[in-house]
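Take a look at chain A:
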Amino acid sequence: MTEPHFDANIDRSHMTVSDEVAIQIENMNKWYGQFHVLRDIDLTVQRGERIVIAGPSGSGKSTLIRCINRLEEHQAGKIVVDGIELTNDLKNIDKIRREVGMVFQHFNLFPHLTILENLTLAPIWVRKTPKKEAIETAMHFLEKVKIPEQADKYPGQLSGGQQQRVAIARSLCMKPRIMLFDEPTSALDPEMIKEVLDTMIELAEEGMTMLCVTHEMGFAQAVANRVIFMADGQIVEQNNPHDFFNNPQSERTKQFLSQILGH
Partner candidate 1 sequence: MSDTHAQSVAYVRDTMLDPKPAPASQSGAIQWLRENLFSGWLNTLLTILGILAIYGFFSHFYAWFLHGVWNANSLAECRQIITTEYGDGATGACWGVIRDRWHQFIFGFYPPELYWRPILTFLLLFAAVGPVLFQWVPRKLIWFTPIYPFLAVWLLWGGSIWGPVLVALGFVLAFVVFNYVARFGTIGGFAAGAIVAILFWLFGVSPLAGVLHAIIPLGIEPVESAKFGGFLLAITLGAGGIAMSLPLGVILALGRQSDMFLIRTFSVIFIEFIRGVPLITLLFVASLLLNYFLPPGTNFDIILRVMILVTMFAAAYIAEVIRGGLAALPRGQYEAADALGLDYWKAQRLIILPQALKISIPGIVSTFIGMFKDTTLVAFVGLFDPLKGIPDFIRADFAWKGIYWEPFIFVGAIFFILNFAMSRYSMYLENRLKRDHR
Partner candidate 2 sequence: ATLDDVKSRGELICGVNTGLVGFAAPDANGNWSGFDVAICQAVAAAVLGDASKVKYVPTTGQTRFTALGSGEVDLLARNTTWTFSRDTDLKLQFTATNYYDGQGFMVRKDSGVTSAKELDGASVCIQTGTTTELNLADYFKANNMSYQPITVDSNAEGEQQFLAGACDAYTTDASGLAATRAAFANPSDYVILPEIISKEPLAPAVRQGDDQWTDIVRWTVFALIAAEEYGVTSANIDELAKGTDNPEVNRLLGTEGDLGAMIGLDKTWAVNAIKANGNYGEIFAATIGEQTPIGLARGLNAQWTQGGLMYAPPFR
């Protein structure tokens, strides 16, 4: 796979990680029917931390981050996001979803709304922001992802890379404190991957707490505080990117890395 090269030596001193806990997962388990997808997951994410999750297909990466904003229900263990525990209480779920933004592999923009309407929909209806303000915020973030001129087009009229940047902006408009990314670049043509990753790097530099499922190892090296490797529904290894890539411990990790970086 083509890999845009990022300078691994950029100055990351201004990226701060606080001691506050953003997400705390304890002994979490999930089944699909009889299939045990997530097994005894324990994970603590500090505020401002940037975590990359990698692992073979079917290892449960997507399921894990979808549990964090309750797109999937977990059956055992505890997930606490931003101090709120995820239970069946609808109010808690609403609160958490407001604080957690999510970006999908297939963008999932609303095709019947313009870009601007996509961006202002949730602020207006969920956060009850006045429309003018919502539009201002939306334009702000559109500028940030470098496509303010597309505001009045429809998603279908944009390229994949542009759509994914809009999707990121849409999440940001809700001013989330945590962002989840589920393979945001894997449905994109190579030329477009870089523009999306650039946007994500910028976000990281601003200190957003990020959990990102991705196979873009250049990105991982550039911005992650920590790389988590999952297999068979378990966290098999985690480490800082430098050590993770240069000195993987587990056999599974080594094998996976050799495949991914292989050619």
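On how the list was made: all candidates are chains of the complex that A comes from, given by their letters.
Annotations for the structure displayed:
To be clear about the criterion, a residue touches a chain if its C-beta (ideal position, glycine included) is under 8 Å from a C-beta of that chain, and two chains touch if they have at least 3 such contacts; residues count from 1.
Quick caveat, the model's predicted, so the values are computed rather than measured.
Between chain A and the candidates 1 or 2, a touch occurs in this complex only for 1.
Interface residues of chain A, counted against candidate 1 in their complex, comprise 17, 21, 29, 31, 33-36, 39-40, 42-44, 46, 49, 75-76, 225-226, 231-240, 243, 249-250.
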